[in-house]
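Missing here is one protein chain; the remaining ones are kept as they sit in the complex.
Chains: A, B and C, in written order; residue numbering restarts at 1 for each.
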Amino acid sequence: MKIEAIDTSETKEYFINMGPQHPSTHGVLRLLLTLEGEIIKNVEPHIGYVHRAIEKMCEKSSFQQIIHLTDRLDYLSCHMNNEAVCLAVEQGLEMDVPERVKVIRTIIDELNRISSHTLWWGVMGMDMGAITSFLYGFREHEMITEIFEETCGARLTMSYNVPGGLMFDIPPNFQKMVKDFLFHFKKKLPEYDTLLSNNIIFTERTKGIGYLSKENAIAFGVTGPSARASGFACDVRKLKPYSAYHKVNFKEIIFTEGDCFARYKARIDEMWESVSIIEQLIDNIPEGDYFVKTKAVIKLPVGEYYQSVESARGEFGVYIVSDNKKNPYRVKFRSPGFANLSALNKIAQGCKIADLVAIMSTLDLVIPDIDR
Amino acid sequence: MKILSIYDFSNLTQAIHTWLSGKMSVVSTQVVEMILVGTVFLLFFAVLGLVLVYAERKVCAIIQVRLGPMRVGKWGTAQTLADFIKLVFKEPLITRDADKFLFNLAPFIIIIASFMAVAVMPFAKGLQAMDFDIGLFYISAVSSIGVTSILVAGWASNSKYSLIGAIRSGAQILSYELSAGLSLLTIVILTGSLQLSEIVESQADGWWIWKGHVSSIIAFVIFIIAGTAETNRGPFDMAEAESELTAGFHTEYSGIKFAFFFLAEYVNMFIIAAIGATVFFGGWMPLHVGNFEAFNNIMDYIPSVVWFFMKVSAIIFLMMWFRWTFPRLRIDQLLTLEWKYLLPLSLMNILLMAFLSLMGWHF
Amino acid sequence: MGLKEQNNLQNFPGEIHSAGNSNIIVTSLDGIVNWSRANSLWPLVFGTSCCAIEMMAAGSSKHDWSRFGTEVARATPRQADLIVVAGTIVHKMAPVLKRLYEQMAEPKYVIAMGACSVSGGPFFYNSYSVVKGVDHIIPVDVYVPGCPPRPEALLYGIIKLQEKIRDKKLLKDKPSTPIIIDKIPNNG
Partner (left out) sequence: MDREALKNKLIEVFPNASFSENKQFIILTTTSDKITEVVETLKNNIDFRFDYMFCITGEDWLNYFIITYHLRSTHLGHELVLKAKIENREKPEIETLSHLYSTAELNEREIFEMYGIHFLHHPDLRKLLLPDEWEGFPMRKDYYDPIHIVELE
């Protein structure tokens, strides 16, 4: 009998499938991890588990119908998505909407951003193991959904924008509701810091973890707070102001650390900025019409129209190619999540499984936004 | 030190023993007594599980600004009973490639390990199933058997998530066992005995947490951290880290076997809290303040078993509070905390306590 | 009940109490088991799109589904009793969902939440990848329409599911008929 010596010191990489149903993937994202022990060697995202063919559907839909489909893309920044389509169509029709519409759109944008970020904060805490933060984040999120519900009747997928203005006028108590909320929120936001930002376990787990350099952020097209935490000034509200953003003073939050904590902090600070934007506008809503009458069948002149807005996750772009029919010839959504996800492999290499959870949380992925 | 004799359980147990001895032989008396004690503990276990799970859900609800279970029974009190019955009647699944024998064995190991630890617990004066003279050592030894169950469960499930969870848990419990043991040893320096009943008796004139100066407070803090880690609860719930490993080592378990793991977690929490209460807070000893005779007399009227459970619940509440407040640590941070901070600290603490004890500076 | 029997009943000089089809012991066991199952529906952490946010909202402090004993959301299908299909199911996801359902231990229940999982919803027409209703893949117990449904609607769906479970027979399980929620009562 021949005895073979077996080298037991050999280590092997192994694979783990995270998802499609996994609590930390925030939906149905599948990650194929190559691990060595707990160290991540490679992350291969497999997406498309909620690919709903929205771009194909848009080619068969009228422009008003497209707006309702964009709600379902990134449902946490639905109003910004609506607005992108509306602005693109208005740009094609060479239409100027009333000042009142612009201001209301901006206020709702920022409310939507706050609601998205509060929810992100809660889920981030939950991913890190602090389940209580999830409930606290949702408390504020619910308050904003109530305002939305009073304004347009829907809690989540609002479709409040139409080409040429808004679906309805704001309710008479809108300003009071928003002010009440801001009063409450400004007291609660420091509480967020007490629970997570100042917690030693949390800072230990996020500081210096998941570094994304500015060059990589630009190369991968990462946008939004995730990129601004790496020092990439990419805020569409500053670069190409739309609606009423040229009228308000706000700071573009930029950090240079590029780690998870910077991305976390960027979002927290962005909430403060949103609060300040709303405060500047809420008392100055101009009187006037809330829409401009458009034709029932909108036909854009032949050409191509690109409009980007700053959604809660980054630059959301709509690219419409029109051939002067009632349906667009081609619609492409430049979704921020898709680009942010592509950088995941770069960020996560060399981290541990627990770090991957933190990284994914701070990238703030919304899967339908990625899959479209 | 006078404890009101009506609350002394030794009279009751003695009476039962005498009555049984009169009826039958020595051996059969012992067998009957064992069966009696076993049955009582089984019932106690069931009740403990139900109460603690309910308490956890309510405490968590209060911390999270919600109501918690409300619809099943008054204030949702029957909620955990419903959960338990449901789990019993749920289909127990075994995956095809699992090691069936070990897979089925694992839940029993963990439940037996925690069962054994309760045996030496002094619930009240005279209410203790077994009074070993190495009681504390026995508890430390027995409670670490539980980790084999977790390792076996993780291995036998034949799932990568389970395996990672189990290995994490193994590393964690083995490490924190050291700190937990050393922090208990700090108090043993003062008591001079490992026997739990003697440790309790030695605190008749004051609890060790006060009498042992700063050293015993440090020991208690270390103990509660290590204890939380040993029970695999948040912020140390690495083994089941939900957002990373779905459910950790019990990912593949369902039905009654999962219920065992679920129950064991809460019983282990009770055991850690009970040891903490016994060693640091005087077990079933009432609260006495110096020469405050009137106050002390009133305190004596509260039964010792009530004292014990009050202290235990306070510590359990503390542990629940941790869980619902802190984020989870990462595995390497967890081990760093133990080996680089807690372990050296508890060794220093023992030295400090030995010094205090030598100089006679404790009360 | 035939006409002849009905005549007999009218002539019977007393009250008739239906004993059902089971005997006393099994019936009371049924009662206890169904009570426990109905009141302890642990959902699987599963959501694909917008409806998942409303499902999470149902778990938040304001709506708080833990009142019904539903808050123990399990991440592993082995320990879950209820799968709330919250969001669109596409052809790529369909086999995964089926597998998840098969991984769950009996008894298991399914709530189809939202227009997408009920019928394909807004993605019914012109979409090449959306499954037109989750009941093409797994059996559904309760349908909750809406795009997305409000958390109250989901809670009402859970209450309806509880009622349905209470009527089940342990030994003689009838094929279940799905409940379709078309209207939420105000006091529900």
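By definition in this document, a residue touches a chain if its C-beta (ideal position, glycine included) is under 8 Å from a C-beta of that chain, and two chains touch if they have at least 3 such contacts.
What you see is a predicted model, and the numbers here were worked out from it, not measured in a lab.
Visitor: Kindly name the visible chains that come into contact with the excluded chain.
Guide: Output: missing chain touches A, C.
Visitor: Thinking of the whole complex, not just what is shown, which of A:F134, A:F148, A:F220 or A:Y264 touches the missing chain?
Guide: A:F220
Visitor: Even though one chain is hidden, which residues of chain C still touch it in the full complex?
Guide: On the side of chain C, residues 91-92, 124-129, 132 touch the unshown chain.
Visitor: So which bits of chain A touch the chain we can't see?
Guide: Interface residues of chain A facing the absent chain: 47-48, 51, 53, 55-56, 60, 91, 216, 218-221, 223, 232-234, 239, 303-306, 308, 315, 317, 319, 321, 329-330, 332, 334, 338-339, 341-343, 346, 371.
Criterion: only the chains that are shown with their structure count from here on.
Visitor: Using mean C-alpha positions as chain centres, tell me how far chain A is from chain B in Å, no decimals.
Guide: It comes to 45 Å between the two C-alpha centres.
Visitor: Considering chain A alone, which of its residues make contact with at least two other chains?
Guide: 22-23, 135, 139
Visitor: Please output the residue numbers of chain B that touch at least 2 other chains, ranges allowed.
Guide: Residues 64-66, 242, 246.
Visitor: Which residues of chain C touch chain B in their complex?
Guide: Those in contact with chain B are residues 32-33, 35-37, 39-40, 60-61, 64, 66-69, 71-72, 74-76, 78-79, 81, 103, 105-107.
Visitor: Using the touch definition from the top, list the residues of chain A that touch chain C in their complex.
Guide: Residues in contact with chain C: 20-23, 27-28, 48-54, 56-57, 60-61, 68-69, 71-72, 75-76, 119, 134-135, 138-139, 141-142, 145, 155-157, 367-368.
Visitor: Within their complex, state which residues of chain B touch chain C.
Guide: Listed in rising order, the residues are 57, 61, 64-72, 76, 78-79, 81-86, 89-93, 242, 246-247, 250-255, 258.
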